[in-house]
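Can you keep this structure in mind? I'll have questions shortly.
Below, a portion of the complex is reproduced, with chain positions unchanged.
Lettered A and B in written order, each chain numbered from 1.
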Amino acid sequence: MRSHWIVLVAAAGAAGVALGQAANWYPSQWGPADQRGAANRITAQKVLEAKSLMTRGTVYQLGHIYESSMPLFGTRHFSLKIPQTYGPLGSNRTMYHDEIVSAEIGQVGTQFDGLGHIGVGDLFYNGNDRADFSRPDGLTKLGVENVGPLVTRGVLVDVPAFKGVARLDGGYEITLADLRGALERQRIEIRSGDVVIVHSGWGSLWNVDNAAFGASAPGIGMEAAQWLVEREVVLVGADTWSMEVVPNPNSDLAFPVHQLLIPRSGIYIFENLLTEELARDRVYEFAFFFAPLRLKGASGSPANPLAIR
Amino acid sequence: MRSHWIVLVAAAGAAGVALGQAANWYPSQWGPADQRGAANRITAQKVLEAKSLMTRGTVYQLGHIYESSMPLFGTRHFSLKIPQTYGPLGSNRTMYHDEIVSAEIGQVGTQFDGLGHIGVGDLFYNGNDRADFSRPDGLTKLGVENVGPLVTRGVLVDVPAFKGVARLDGGYEITLADLRGALERQRIEIRSGDVVIVHSGWGSLWNVDNAAFGASAPGIGMEAAQWLVEREVVLVGADTWSMEVVPNPNSDLAFPVHQLLIPRSGIYIFENLLTEELARDRVYEFAFFFAPLRLKGASGSPANPLAIR
C-alpha cells in the first residue's frame, strides 16, 4: 500500500505541491468563497442519523482535563490561575471566583484544528494566501467561528484491538489495511459526513509520560488519509497530539496529512481526544456533538466533544 | 407577586443568610462530598427525552462570538492574537497558525458558571469554605471539570413575546407570573432535570450598545428563581450578562439569585446566551447539549452550547 502512495507522490511531481492528490485543490468543491469546508457535509439528515444512534442515553466526554501539567507542543503554554476572591458584595455578601487563563487556547490539550491552522506554504484552504488573512487581531478568513455545529454520526476505529496490542508504537503508520481491518472487525463502515476517530492507545501516556507522548506518535499516513478523504468524512480525530504518524515515514515531510486534510480537502482534525472509554465499552458508532468555541479569527478551539450512545 | 417574595425574605430573618429558602442549605441533597450539584439530575432517561425532541435535525448555536469588542464585566479582559506564522516545515512546507488568548476565560462572553464561582460569604456549594479550596493554581474542590455532560431537555421561555414587547427593560424583574404566563402561552411545562433559558431580548444590545448592555439587565428575581429551584431544574440561562435582574429590586442585595441557585441549590447558570434564533423560530423545547471545557479548578467555562430540534 505504501508503494501506491509513493507512486502517487512521484507522479504528482514538484515537491511541496502534490502529495497523493491533484495539484488543483482550489477552489474547493464548496465554492471559492467557502470558509466551512467539510462542515458543509453535515445535513439535517446526518443530525437525525446521529440521533438514531442514541439508544442507551450514555454520554461520553472526549475531552481531556486542561491543566498545566499536560503535555504541550513546542513553546505553547497553558496557565490557569485563580485570582483573589472578589467580594463580599451586598448585605447578602456575594463572593465570587474568576479564572485567568493564558494559552494557545485552540492549540493545547484536546484541540480542534480549523481551516486557518494549516497551510501548504503560504496557501491555506481555498487557496487563501496568508498575506491576505493572517492579521494580529485574528484571522480575517477561515477563523474557527465559521465552522458551526458538528453533529453527526461518529465512528471509532480501534486499531490496537485489531492488531492485538494495547498501544501502537510511536512512529507506527496506521495503514489503509489497518483501517479496513479494524472496521471489518468492528463491522462498521464509514459514510459521507461522518466524524472518524482513530484510537491508537497512545493516550495512555497522557500526563503519565509526557516526554514519550510528545516525542513521536502512531497515526495514519497519507494512504489511509487519502482513503478517508475519498470517504468524504468531516473530521478525523485521534488520541495523539498529531493525529497523523510522527515522524512521517518519509523523513522529508512534516505533517503532510495535516495538509492533505485541512487546506486541500477542507476536513477538520481533532487531537488529544480521550478515546479510552469508547474503546473499553466497544462503542464504535455513536452520535457526535461538537461546536467550536466561536473565537473570532482563531485557528482552532479547545473542546470537550460528546459521544452519545 | 413581589410581596410574596418580600414576605419570604422577611420571614427568613437575618440578612445575608436567608433569602427565601431554608438556612440549612448544606449538606446538599446529593451528599456532603458532592461536587456536581444539579448535574446529578441528568439521567439516561433525560438524555433520551432530549433525543425525542430532535425531530427536524435543526441545530442552533447558543454561544456568542468571542471578540475583544464584546461587553466585559468589571476589569475582566479578553485578548486574542495570532502570532507570526510558524514554518515552513519539511519539503512539503507546512505552515501553521496558533492563537494566543488571555482572558478570564470561563467568565467572559457566553459563560457557564460552575459551583466554585459563587459564595455566600466564605461558604460555597455544600458548605465548602473558600479557605479550604481556593488555591492560586485552581480550585481544589468544585472545579468545573467535575460537572460533566449536560444533555437534557431544554426549554426557552420567551418573556418579551408574552409581554408583547421586543425587549424587556433593564432592571425589569421577571416575576413568577411572567414565567408562568409565558410558559402557558408556549404550552410548555418545566420538568425535573430540564435546562431553562429565559429570553429577554436584552441580547440585541450585545456588541451594539455595550454600555447599556452592562449597565443593568432584565432578569428573574428571587421569587421566580425559587420556583425554578422547586421545579428541580439543572441550569438557568439567559441572554443577559447577569441572568438575574440587575439592579436587584432590593438595593441591599448583590446577585442574590446567583447565591440561591449556585451554592444553595447546586443549580448552574448560563450567561450571555444567544437566544434570538430560538425565539424567532419559536423553538421552545429542544435537546440541549453542553459539557464544560474540563479546565481543572476553574470557576466556569466558555461555551457554545447547542439546541437541537
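The rule is simple: a residue touches a chain if its C-beta (ideal position, glycine included) is under 8 Å from a C-beta of that chain, and two chains touch if they have at least 3 such contacts.
Everything numeric here is computed off the predicted structure, so don't read it as measured data.
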What is the total copy count for the complex if 2 chains are drawn?
4
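One rule holds in what follows: only the chains that are shown with their structure count from here on.
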Whole-Å separation of chain centres (CA-atom averages), chain A against chain B
29
Hey, which residues of chain A end up touching chain B in the complex?
15-16, 19, 43-48, 51, 54, 56-59, 61, 63-68, 76, 80-82, 85, 87-107, 116-122, 130, 134-139, 145, 148-149, 151, 248, 252-256, 258-259, 289, 291-300, 302-304, 306, 308
